[in-house]
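All protein chains but one are shown in place.
Our next item is chain A:
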Amino acid sequence: MTLTAPPAARPAAGGPDLTRAALSGRRRFTNHLATAVIWFAVLLAVIPLALVTYTVIAKGGGVMSLSFLNEDIPNSYRREGGGMGPAIVGTLLITGMAALMAIPLGVFGAIYLNEYGKQRPLARIIRLMADVMTGVPSIVMGLFIYISWVLLVGEFTGFAGALALACLMLPVVIRSSEEMLRLVPDELRQASMALGARKWKTTLTVVLPAAISGITSGSLLAVARAAGETAPIIIVTGIVFSPNWNLFDGSNTALPAQIFRNASTSFPAAQDRAWGAALTLIVIVLGFTIIARFISSRFAIKER
């Protein structure tokens, strides 16, 4: 009796041949071709990503230093040195304020749409308007805030920029949060209802916790997008060269606006600053994204 029979390379007579060699030539060719096409597409997609990252780091890395993050913006494009301190302060304050306004409002709106409004006419109209608002170009939103707020209070402020960014974020937050709430199974709502929970209690203690990780990451991605908006900032916040910590008094500035202004001059010093600002902005947005990932995995429903 042999315990270690050699593995049969060929099937016994009459059994099916399961080796690759048994496939027809045409099928083997199609398989290889499809794999090759997919790899080619991946490489093609990676090229712009890698080039953008490389260029920004190569050109912006040169001016990057602690003083670049700290110092005031020179009030002449021609001048060497200086930094992007005021723009970093502006970006963080303005997007922070915009998030503070848009996220709670958007989440409450989503709760109305998914838990209360459902398919009622009002809910359908709101949903349609949110979709339309998602498509409004940011420059139009900037002009809207200029007319309805800046002209009203009579000065450029960081708050006006925050308002414009909040208007841009709101529909995104509403729709992404609604999607997340929709993924919460109805069985959970029914279970809560059968225990004698009122609707608001069910929403607050069962539905929201089940959707919170998706809502958080969706909202932070909206914040990250808004942080890169240029047009509304240029139109409604004006410009400053030293940090303005007060959003409600006086002009302000932000990184995207500084990139635009500095890059569109012909002075090498200004162009270097633009690259540095671009690198800073990318790092800030990357930070938001990492926070979003972290929070959503932290709050994710644990299976164990």
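Keep this in mind: a contact is a pair of C-beta atoms (placed from the backbone, for glycine too) under 8 Å apart; a residue touches a chain by one contact, two chains touch by 3 or more; residues count from 1.
We take it that contacts and distances are computed from a predicted model.
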Query = What is the protein name, per UniProt, of the chain that does not appear here: "glycine dehydrogenase (aminomethyl-transferring)", "Phosphate ABC transporter ATP-binding protein", "Glycolate oxidase subunit GlcD" or "Cytochrome c-type biogenesis protein"?
reply = "Phosphate ABC transporter ATP-binding protein"
Ask   = Of the listed residues A:R124, A:R198 or A:R293, which contacts the missing chain in the full complex?
value = A:R198
Ask   = Which residue, A:A210, A:A224, A:A270 or A:A292, contacts the hidden chain when the whole complex is considered?
value = A:A210
Message = What does the interface between chain A and the hidden chain look like in terms of residue numbers?
response = 185, 187-188, 190-198, 201, 205-206, 209-210, 301-304
